[in-house]
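Removed: one protein chain of the complex. Kept in place: all other protein chains.
Chain naming follows the written order as A, B, C, D and E, and within any one chain the residues start at number 1.
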Amino acid sequence: MLDQIRRVAGRIRRLEVQGARNVAIAAIKAVEEMVTGTEAKDKRELMEQLSEAREILFSSRETEPLMRNAIRWIMSRVEESGEKEVGQLVESVSSVSHKFLENLQRSKQKIAEIGAKRIRDDSVIFTHCHSSTVTNLLSRAKEEGRSFQVICTESRPVFQGRITVREMLELGLETTLIVDSAARYFMNEADFVFVGADAITSEGNVINKIGTSMIALAAHEARTPFYVVSELLKFDPITMYGDYEKIEERGQSEVWEEAPENLVIRNPAFDVTRRDFIHGIICEEGIISPHSVIEVLNRRYPWIFQ
Amino acid sequence: MLDQIRRVAGRIRRLEVQGARNVAIAAIKAVEEMVTGTEAKDKRELMEQLSEAREILFSSRETEPLMRNAIRWIMSRVEESGEKEVGQLVESVSSVSHKFLENLQRSKQKIAEIGAKRIRDDSVIFTHCHSSTVTNLLSRAKEEGRSFQVICTESRPVFQGRITVREMLELGLETTLIVDSAARYFMNEADFVFVGADAITSEGNVINKIGTSMIALAAHEARTPFYVVSELLKFDPITMYGDYEKIEERGQSEVWEEAPENLVIRNPAFDVTRRDFIHGIICEEGIISPHSVIEVLNRRYPWIFQ
Amino acid sequence: MLDQIRRVAGRIRRLEVQGARNVAIAAIKAVEEMVTGTEAKDKRELMEQLSEAREILFSSRETEPLMRNAIRWIMSRVEESGEKEVGQLVESVSSVSHKFLENLQRSKQKIAEIGAKRIRDDSVIFTHCHSSTVTNLLSRAKEEGRSFQVICTESRPVFQGRITVREMLELGLETTLIVDSAARYFMNEADFVFVGADAITSEGNVINKIGTSMIALAAHEARTPFYVVSELLKFDPITMYGDYEKIEERGQSEVWEEAPENLVIRNPAFDVTRRDFIHGIICEEGIISPHSVIEVLNRRYPWIFQ
Amino acid sequence: MLDQIRRVAGRIRRLEVQGARNVAIAAIKAVEEMVTGTEAKDKRELMEQLSEAREILFSSRETEPLMRNAIRWIMSRVEESGEKEVGQLVESVSSVSHKFLENLQRSKQKIAEIGAKRIRDDSVIFTHCHSSTVTNLLSRAKEEGRSFQVICTESRPVFQGRITVREMLELGLETTLIVDSAARYFMNEADFVFVGADAITSEGNVINKIGTSMIALAAHEARTPFYVVSELLKFDPITMYGDYEKIEERGQSEVWEEAPENLVIRNPAFDVTRRDFIHGIICEEGIISPHSVIEVLNRRYPWIFQ
Amino acid sequence: MLDQIRRVAGRIRRLEVQGARNVAIAAIKAVEEMVTGTEAKDKRELMEQLSEAREILFSSRETEPLMRNAIRWIMSRVEESGEKEVGQLVESVSSVSHKFLENLQRSKQKIAEIGAKRIRDDSVIFTHCHSSTVTNLLSRAKEEGRSFQVICTESRPVFQGRITVREMLELGLETTLIVDSAARYFMNEADFVFVGADAITSEGNVINKIGTSMIALAAHEARTPFYVVSELLKFDPITMYGDYEKIEERGQSEVWEEAPENLVIRNPAFDVTRRDFIHGIICEEGIISPHSVIEVLNRRYPWIFQ
Partner (left out) sequence: MLDQIRRVAGRIRRLEVQGARNVAIAAIKAVEEMVTGTEAKDKRELMEQLSEAREILFSSRETEPLMRNAIRWIMSRVEESGEKEVGQLVESVSSVSHKFLENLQRSKQKIAEIGAKRIRDDSVIFTHCHSSTVTNLLSRAKEEGRSFQVICTESRPVFQGRITVREMLELGLETTLIVDSAARYFMNEADFVFVGADAITSEGNVINKIGTSMIALAAHEARTPFYVVSELLKFDPITMYGDYEKIEERGQSEVWEEAPENLVIRNPAFDVTRRDFIHGIICEEGIISPHSVIEVLNRRYPWIFQ
């Protein structure tokens, strides 16, 4: 029953599935498939299977708030539905999963639509790393006829900035690439910074690719507005209850393959950007202040706190 | 006569000689050699040859204040000496050159001696890029028996941080390597930042490897003292008279060898760190405030302004 | 039918009606009058007339959030009422309009009552431009027996500060007038800054008379508390969805009647004060943090987001 | 009837009962006792007695938001209950009081549980004055097996820091005591600041023992996270409506018993820490941003605003 | 003898002579004329006449450091000259005066030359009020072929910005005029701020037209470099010895001719810009840090401290 779940969890663990959105989709599909083939006799049994699946998927990676919130939502919907009959519950999982994916898609479009309005002709946009939510927004602004420039950092150690660069060039945008440590050098030329998010905490801080917090600091120093572009479902409810959003440290070879012996290489994948450096979070709800994020979540996704 | 000068200038231009100190030494030696073989008949002719040599050497690279100051000093000494006879002037060039090199060496030792006192057992030192003045200081502190840690950035695009790392490991110091954009992540753990300088301006600002100013900003934010370790002769007098210390932009292939077409890669080699972020300049004069740098220079090296 | 609406819209456009409150009142009355004389046969027809009226009124000026929210509210109330019969709907428009005006009046009194408590004997209050909400608050504090001073800026280009000055003198308050650029000079003497608002954005920022953001910056530098005094209905919901609150640029002759040819005169009427400079918004809800403004609005005026 | 209430109010006034929690408990118990012995004939009479009791208790000290909120809650529960019969109302007071105390106890445990997660092995925690909510949190972290250090200020004028010191030593923690004005000297060594709260205002500011705001400023300067550890019921609703949270000034002899004549001794017991210096409030709801505190309260304790 | 001195002092007092430079020139010429017609019999008598003249001229306006330094210099030169014979002393006054004026002219040209190098094609320069030293610099940059924009404030209350505007338009520069309180609104678009100085203090602060310090604050917030363009002889030595540079308050009618009774109009002519907001002083010595100004003066104009 859970084999498929374990297979998918394995692929997530080995980074064969990447990107918060793709990970969430893979997990949802695996759950849907599992319940479709279930042999559970009643609701209790089905819920137990779902709990086991959740445990396996949650342990596949340290922090994947979007995927975790997806599973949380499906289970809360099914639990609360009046249904008792297994067949109907299976259908319910299926329809609920579809709803989640649809909602995710709609959020992405809404974010692009809202954020694109901020971009004017001749704007210079600074971005860091690669975020499909950000590039989708920029693509939308371009489609709407605005012509603007993009400055991208290379985003060491794994150069995701190059992915962003290629997408920007394909859109026909004037694109500049810089090394990460040149961010302050070019900050006075930028009109906006737009970055994605890996997770949002209950304090209103944002966890994103290493280097983001230093760019935010430089933007703050230069009075350049700094926006986070992200679905609210990146919120991680465990931060509410005191847990740190754990910062993953990746392998040393990403930084230096043939490093000398005895050298310690520290390779944190993310850092924390304080809410005070963030002008707004551009999300499916609109453009909001990061300081009020838990209340927006309580209003819009109350099940996330259950 | 000037062939040797041109050869050396060529090697400097093609980066076959590197590091402010090495460039200065090569230029001095070339000048010394030139005057040794001079056929000048009188002081006037000799000074003209020196002027031509200066022009060639100055144009070899956009900013090399130490080398330029070396040539300036030799010429001012010779000009001001009462000597008129060519043979004695040649000797004078030679002795003056030796004095300059000796003084440079003494400065380096004095800087190490002074700066090393700031390091205590268990200190954590943060550094950026590679500066032989900084590593010499750290080496001195180690020799004096202190045990401390060093955090090094990799220093994209050409990874000079790896040179620093190797030197630190050879000294037997506990050494950590991080990507440049992780500087803020580790800043709260550092007790001091020590960086070198490529040039010092009349406003008291410091030009150093790209990324330095952002590290200074992060150090300022975390109340971590930030010191520049440099000979005062890195001061560039043209900044006094309104010229910018020109920021060299290096080739795009340093950043990305197989960059897509149409991509603009901006690769400034240096950036400017404001005096307000610098706790002190550790120089041959002692530890001084960057705000008073032109007055210290006027007192110690008045010929630099002639 | 819509003639009266067009007439009022024209008067608003030509600034014959001024002040957010007066504009809202004029628009509401025009709508009320229109429906009183309506020949609509059913609810659908009436709602269409209301939509046309809304369009005309909204286009009369770029940003009048209070007036727009007034029309939004009336229409949402009527739409949601169970009534179907035209006569009753007309009455409903009328009663709903009255309620809005009453509520506006109550808000103003409540704001005065709340804000006046902050003023103590011998307080020095700094204000900018003219805001009837602010002067009403100061008048209340005076009535309650406190004696305090007011510092007013002249508020170029159209000297609205002089209106404030006259009102303050009539209240018998010790009143000082300064030019706008002397704000920082006198800031250390002030105990509080109180300003009005033209619009409030979803990020928690406040749009007010040009110069407000610079006064806020100077207040922040001097640790002088800075309060915005405003009805929450100044919130502009389009900012939620990415639109900028458009900053109106007024005519050049306001600044210099006989300006030389070729001179560009930029005359923005408003600027944006960041939430980080605002100690609190004194509104009908109480004294709130600007960072939480959208949640307060969602709780108190949910229809504004429909 | 009200004698017992007056007795308890007297003990509170004379500081024979101390600590927000103890004061609240004493007041609740007095109310419970009063209604148990009531001779009221109907609900109206009982409510009048409760109102009188409230007035007496509220006037016992200038600011005791927790106690005031306790009384507010009991009265709102009783008022809203459908009960009309006196006997049942008395029981209702009793059960509601128990609920309040239980909830208070649960909050304290939840806060400890949440906050303790932030403490890691080798953390250095800075605290000020004495707060049982903070020491309870630290005790929890110790019980969970973490070993960490605590730096305590002595907290002039009445040296409550010594109470904290004794509790920390009893827990077996490595404990350091410093004078208050050495806070900045040691701030760079601290990983976190944890302080309690006497009151929370509608703007999101926190009122706590004199000196707290200066420690917060020093923590901000050093990028050391600063957390307030407090039940949300310390929120004072009168701040919402413009009243200052009044800062009590205590007797001069606390500062200097044998002060010379003519000397003015100012002895404010508390100061105000701006929300901008507070990383988060660790409360029964989780870790929240101080900027959103009124909305969290509106959601969780709506009766507080009635 | 002193009639001419008194006449000139009167014209200075009544603002018939304006601008630091013009005032200095008028005073020097009056002194020169006075000594030419002197009937003094010996050095002592001549020096007494000069002292009287100094007193009269110094009292003509509260702060005119340039004029005062001119008189100081002439007197110190004459005093120190070995001459004893009156005729030769008169000549000495004359030659010394010419030297001063020549030096002033040279300084102005040197400042223009140095400062103009900072301006690049497409630069946007922000300036405040009218300073002939600044406009001379801009004129030089234009002559050198650079094309750039200038943003001017109107500079209430007497609109000196309009003088700047006319000069800029005559140079053929793209010129924008704004009201003073719009400075922050346009600051992010500026590459540099250039302002003049009325006086420089021993602490390194600069006194200039009211509003300058607020523009400096806004420039600091936006990381826009802020330069003071001024001869070092604007330094006022009395600030060294504790006196404030007195801030002149001008007449109320400058602000509002028909002001209502009882209104207090405060009209300070200048404000103080802290050295921390000043990137550099562009002076005859070069570009220097304001923090080192007294040492530069001690080196270059030691007589100023006598």
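Going forward, contacts are C-beta pairs under 8 Å (C-beta built on N, C-alpha and C of every residue); 3 or more make two chains touch, one makes a residue touch a chain.
The shown structure was predicted, so the numbers you read here are calculated from the model rather than taken from an experiment.
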* Please work out which displayed chains the absent chain touches and list them by label. => B, C, D, E
* Where the complex has a chain not shown, which of E:Pro65, E:Gly115 or E:Gly204 is the residue touching it? -> E:Gly204
* To do: Sort through D:Arg77, D:Arg162 or D:Arg300 and give me the one touching the missing partner chain.
  => D:Arg162
* Of E:Gln49, E:Thr224 or E:Ser292, which residue touches the hidden chain? -> E:Ser292
* Structure fact -> Full-complex touch with the removed chain, picking from D:Glu32, D:Glu154 or D:Glu203, is D:Glu154
* To do: Against the chain that's been left off, what residues of chain B make contact? List them.
  => 113-118, 276, 279-280, 282, 285-289, 291-292, 295-296, 299
* Structure fact -> Hidden partner sits against chain C at residues 187-188, 221-224
* By the contact definition given up top, give the residues of chain E that touch the hidden chain. => 202-204, 239-244, 275-276, 289, 291-295, 298
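Quick note on the criterion: only the chains that are shown with their structure count from here on.
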* **Homomeric contact chain A-chain D: same or different residue positions, threshold half** => different
* What is the chain whose Cα centre is as far as it gets from that of chain C? -> B
* How many angstrom lie between the CA centroids of chain B and chain D, rounded to a whole number? -> 58
* Using the touch rule from the top of the page, what residues of chain A touch 2 or more other chains? -> 221, 276, 289, 291-292, 295
* Asked: In graph terms, nodes being chains and edges touches, is this line, ring, star, complete or other?
  -> other
* **Inter-chain touch pairs (all)** => A-B, A-C, A-D, A-E, B-D, B-E, C-D, C-E
